[in-house]
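Other chains of the complex are left out, but the ones given are in their true place.
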Amino acid sequence: MKNVAMVLTGFNAPLERKEFEIPALQQGQMLVKIEAAGVCGSDVHMWRGEDPRTPLPIILGHEGVGRVVSIRGNREYVDGRKIETGDLILWNRGMSCGKCYACQVLHEPSLCKNRKVYGINMDCVEQPYLSGCYSQYIILRKHTDIFKVQEGVDPAILVSASCSGATIAHAYDMADLSIGSTVLIQGPGPLGVYATAFAHEIGASEIIVIGGSADRLALCREFGATTVLDRHGLTQEERRQKVFEITGGKGVDLVVEATGAQGTVEEGIKLLRSGGMYLSTGYAQPAGIEKIDFFADVVSKNIKIQGTWVSDTRHTYQAMNLVLKEQEKFSKLISHRFPLEKANEAIQIMASKKAFKAVLMPASDIK
Amino acid sequence: MKNVAMVLTGFNAPLERKEFEIPALQQGQMLVKIEAAGVCGSDVHMWRGEDPRTPLPIILGHEGVGRVVSIRGNREYVDGRKIETGDLILWNRGMSCGKCYACQVLHEPSLCKNRKVYGINMDCVEQPYLSGCYSQYIILRKHTDIFKVQEGVDPAILVSASCSGATIAHAYDMADLSIGSTVLIQGPGPLGVYATAFAHEIGASEIIVIGGSADRLALCREFGATTVLDRHGLTQEERRQKVFEITGGKGVDLVVEATGAQGTVEEGIKLLRSGGMYLSTGYAQPAGIEKIDFFADVVSKNIKIQGTWVSDTRHTYQAMNLVLKEQEKFSKLISHRFPLEKANEAIQIMASKKAFKAVLMPASDIK
């Protein structure tokens, strides 16, 4: 049995269509047919060689939803039910080792030094080769945590739950919001939309989004943003004034940074109330230096800053729950769908920022 | 190569000395020579058939410290260092599955439904047989979490860190103490001594212990108890008055239940200040009903009650740190040492409550 995958063999060069012989499964492994594979902003960075974790050659694609084709041995879902052939599934894209200080003493598997991630730090040279979602099939390893998805859900809307959705769930998991909290989100991309959706779901009273794209800001409104501030129409000082006006002069309880761009922290931290929290989630690649006045903006305001690195199964579960509650809304995130073999086109449109979210549909009829 | 172990083949009957052929190790397994094996109060309950988890036949002994004899493959300590032959080690007595809802979504491996515990729910029929510490050797499985112990530490003092010590660490991990907190401990047995030691280490200002044995109460004083109240010399009402006198009429911030005896909660919960916390750690076996007046003792005082079930690697690590800081004190807990073949004597003396803590020393010259 053969598998077709789109492989990154050199940075900045087109992915190449390759055929792989599907190897026999080892104990605990599962062969899964990819129904939808998200094209993440990180994939663009990886394609350009900007992510130091990237081995070559690699089948890209860390966001996937698929259908179980075969299982070697017995496997259970996270909730203890038996996994069956034919099931539609979502999985945690990362595997932690379960043995190290982070996993066992800190109980923070997302900090595991031995963490392996499909489509990110697993190449296609080592057996069993099929380790990314830009592919007809993937082989999920024994230690992958898997959730069952009910039939009828559009697989494309769930792919980001295992990446940007889970990252934002991780961030909110470290925050302490209550009903009536005020939240400001910097950046209306996929991370920002999830940050908006979570804030809305948790009962925030004000959800302000700052961004540079009218379309994306409009999308945030659909997810619950109560105010959107366009960077192109308002100066930084005007945005600041607006935020303090909305919050009765106090500043917001929580800022979520979701851009990864230089200067974002410097603006955002000044929008917090005393005692507020700054969740930084967007810096997945190097972006230079933020200049922080600790006296004025951190110490004298008793501010908490929390960096958020990736996510774990707990957060994938939370994000999946959110998407399943709001399927119609989340379907609006998917701006483009491509067949597998147009993966290069998908990467280009994500790189151009013309797409909000492109998804490959290897198993569908869309050709 | 042969191994001698003391095996429980029928409840309430003497353990039998059995010889086992040591099987070849599977990938990731380690053969470990037992240096010290704690005889826990739970072992007495298991021997009597009071613990429904007990399979037969079984090599008892869930508290162990040992020395690595051989390893199949490479193994790392929790801190990432390589495990070497000859190392002195302590391990988490339980193994969680790392895949279920408790392990991966709740991040609470001590709640894992698939948890296996050496000497508790692993028999000696299934390969590789050597699954308890009342034995010359044990075979530690691939998923066991292991800590290195520096040379020169008396192995006997560390055995309880992986059981009563870790349970108390788990309990305190769910509490919120600060310097100056007032703590009351019900029961001066091994759990109570650890509860005293942790309270002292964390900076409690008052540590009151209630018990029925003058010797054990005296031992608690050595671990930092500031007041001990003997149940035989004081009525319940007198004890109550004493506690409120010490706390300026408020009641204590935290009570740790460490007896498992009926009626303990009913007394202890009334000794809390409003908003205080009751940590119940002693009920490892059925002990009947506690009668609680929810209006008077829980709701109108805004009380938190927290049950504590077993522990995980995080807690074993915390307890080990505590014991290593206070080795001399903890050596006082060990009232009796026996050679392996006197395991029946050790169980009897624990059952009689004449021993505070008995330890088997299979590898030592004590015969």
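Think of it as A and B in the order they're written, each chain with its own count starting at 1.
Rule of thumb we're sticking to: a contact is a pair of C-beta atoms (placed from the backbone, for glycine too) under 8 Å apart; a residue touches a chain by one contact, two chains touch by 3 or more.
On a predicted model such as this, the values are computed, not experimentally measured, just so you know.
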TODO: Note that 2 identical chains are shown, then give how many the whole complex contains.
DONE: 4
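Heads up, the rule we're going with is that only the chains that are shown with their structure count from here on.
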Task: Distance from chain B to chain A - Cα centre to Cα centre, in angstrom - done: 41
Task: chain A-touching residues of chain B, taken from the complex the two chains share - done: 76, 78-80, 92, 98-101, 104-109, 113, 143, 145, 312-314, 317
